[in-house]
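I'd like to ask you about the structure that follows.
Shown here: the complex without one of its protein chains, the others still in place.
The first chain written gets the first letter, and so on, giving A and B; residue counts start at 1 in each chain.
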Amino acid sequence: MTALLSIQAVTKVFGGLTAVDNVDVDIAERSITSLIGPNGAGKTTLFNCLTGLHRPEAGEILFDGRSLIGLRPDEITARGVARTYQNIRLFGRMTALENVLVGQHLRLHASHWSAILRSTRQQAEERAARTFALELLAFVGLESHAEVVSTNLPYGEQRLLEVARALGSRPSLLLLDEPAAGMNPSETDRMMELVHRLRDEMGITIFLIEHDMKVVMSVSETVAVLDYGEKIAEGTPEEVRANARVVEAYLGPEVVLQDTADTPNL
Amino acid sequence: MAPSRLTAQAAGVNGKTALRFLLRAFGAAILVLVIWRVTTVGLAEGYPASFWISQALNGLVLGGVYALVALGYTLVYGILFMINFAHGEVMMIGGIAGFFALQFSQSRGWLEGPWPVVVVALLLIMLFGMAASVLIGITLERLAYRPLRQAPRLVPLISAIGASLFLQYSVLLIFGVSPHSYRKPALISGGMRMGDVFIPYTGAIIFITSILLMLALYFIIQRTKLGRAMRAVAEDRATASLMGVDVNAVIVITFMLGSALAGAAGVMLGFHNTVVKFNSGFVPGLKAFTAAVLGGIGNIPGAMFGALILGLIEAIGPSALGIPTEYKDVIAFTLLVLILIFRPTGLFGEVLSEKKA
Partner (left out) sequence: MTPVSANGAIRNGLIAFAFLGYLILIGIPGRLGGSALPVLALVAALFFWVKLRFDAPDTGGAGLPGGSAEGKPGWQIGAPGQSSGRGVGALFPGRGGTLVLRHGLLAGVTTGLLIAGMSLAFASAIGSGASIQPVLDKIVPVNVGALIGVSPGQIANDDVPLFRYPLQVLFFTVAGLFAALAAVAARARNLQTTSMARLSAYLDSLPFRTTARFAGIALPFLLLAYIVWLGIPGVSAFGSNEGTVRLLFTLIATGSGLFAIRLAHPGREQKIVALLLALGVLTMPFILDQFQNSVMGLVFIFVMMGLGLNIVVGYAGLLDLGYVAFFAIGAYTYAFLSAPFSSPYISNLLNLLGISPEIPLLGYWTALPVAMLTAAIGGILLGIPVLRLRGDYLAIVTLGFGEIIRLFMLNLGELTNGPRGILEISQPGLFGLPPQSFSSGLLSSQGWIFLVALVSSAVVAFVAIRLNDSRLGRAWFAMQEDEDVAEATGVHLVRTKLLAFAIGATFAGMAGQLYASRQINIFPENFSLFVSIDALALIIVGGIGSPAGIVLGALALKGLPEVLRGVDEYRIVTFAALLVIMMIVRPAGILPSARRRVQVSPTDEQGPTTAAEERENDASLPAQGPPARPEDARSEEPA
């Protein structure tokens, strides 16, 4: 099976610091892959390289067989890659619905002239966009909050809204940057369920960064581990869990795995 | 912090886009044009070397004055991340106050006395101008900026524009439209001649004084407890206040220092241009801001060198390009635009760019 996303020997250097060092990861279509690693291991930097915020110094990123290197973030989104952010970055003064409508920006094509004249085609497109936005909000469970200004949403729901906004661009690959960070256990469960539904019901490939080991172990099919920018392991959760290097680098030499599973979110 | 880091690096990505290419081409075209004008017109005119030297000296003098004002922008920007748009007016008020002090000294005949008396009188004139500027500067901070510290960034900028207009037109209403002319005392009105180059005393004095003031500022910031507090607040206001630094006091002192330098600059610019009036702070203020940006706003040595470079370019530019001197403002603003487009962090780097966004 060919990979939907193929990261090949990607390297990103900031000043003298190699944040991402020669990393290879392949992500199969309709899979759920986790990227883990201690703080500062270069996980978010890798995501930024994937979405065009950073340009890697070396390496190749193939999405659907085509290179993403050198594309602008909006072009990458147009190809079908969407993301959420570690520290929530919603359009704060917009309502939840408007956030999702912005997410659909690329999928709307009515010209600005037709917007001025309110042509029937443009009106139909806007109506369809609203319907779709409401469906997405319902999908993540925010249907009753469509008209709420997004800064006024509770933290956990802001994260869900970020997912809905990302879905607006109808992505085939969704990058989730610590989707469960700062959530309480029941919210975390809801998010894990959502991740599964995204894949099962919408057929979206998921690549996520997560610190919460419980989430990582239960949700992912493949886990890649970064440490100091290098990939030190990759495999099924069980394989990674058993990998001595991961245990040492990620969890510290003397720690028993059981403990970390209960470690509160970082 | 994260957004700013993202932006800084986002710029790197767009590197290969057409836009960046267009900008590069645009910059290169301007560079070629400038070089072409300089070689074909400026140098072809065949001015003597002494002409260029005296123009350059002129530029240094002007640059010294700009540097004092630019430091005010940079100091305030470094601590509050706001452009004190009214800083040029603070300078102008120093100039106006200096004018009155000068009138007073003249009416007392101090300026015709023996040279130590004249020197002391001139110092007093400058101190008076500085005091007036400091007063205006801290009032400005208290009334127009402090209530807006938590506001979105557009808000204090608009408040500053309002304050700038208010100060200009208050001076117009109070002191009238007509320009106030500085009459130089006999002691400093001459000049000396070195070879073919004539150096006016005022120019030399202005340059030396501004260098001394800048050194004093540098000493305060680098070597004193106060300076350490200022740097700490610039670095991270919240943490500094947790460490026991009185942030408000530091901000007030920053405004005082910046305004004092601006006041001195106002008085010296008065002697240099021979007149001050209500709007004579506006354009120099913009120029000084340009200088601060040129050197990397928030960067203190950068502001000093940026101002000297700007002064030189402004003095030499029109003759070198063979265009009328009326265009010297155009040169300065074009330079500002170009710098911000091609090197937004300035020639010497914006020290505090991390926290900007």
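Just so it is clear, a residue touches a chain if its C-beta (ideal position, glycine included) is under 8 Å from a C-beta of that chain, and two chains touch if they have at least 3 such contacts.
Just so we're clear, the structure is a prediction, and the values are computed from it rather than from any experiment.
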Touching residue (missing chain; options A:V13, A:A28 or A:V102): A:V102
Option touching the unshown chain, where B:G78, B:G98 or B:P156 are the choices: B:P156
Candidates B:F175, B:Y201 or B:Y218 - the one touching the absent chain: B:F175
Residue of A:L62, A:A78, A:L134 or A:M202 in touch with the missing chain, whole complex considered: A:A78
Contact set of chain B toward the excluded chain (per top definition): 3, 6-7, 10-11, 19, 22-23, 26, 82-83, 100, 103, 142-144, 146-148, 150-159, 161-166, 169-170, 173-178, 246, 248-249, 252, 286, 289-290, 293, 324, 326-327, 329-330, 333-334, 336-337, 340-341, 344, 357
In chain A, positions touching the absent partner: 51-53, 72-74, 76-78, 82-83, 85, 89, 91-94, 98, 101-106, 108, 110, 112, 115-118, 122, 126, 129, 149, 151, 165-166, 168-169
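The criterion applied here is as follows: only the chains that are shown with their structure count from here on.
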Whole-Å gap between the CA centroids of chain A and chain B: 47
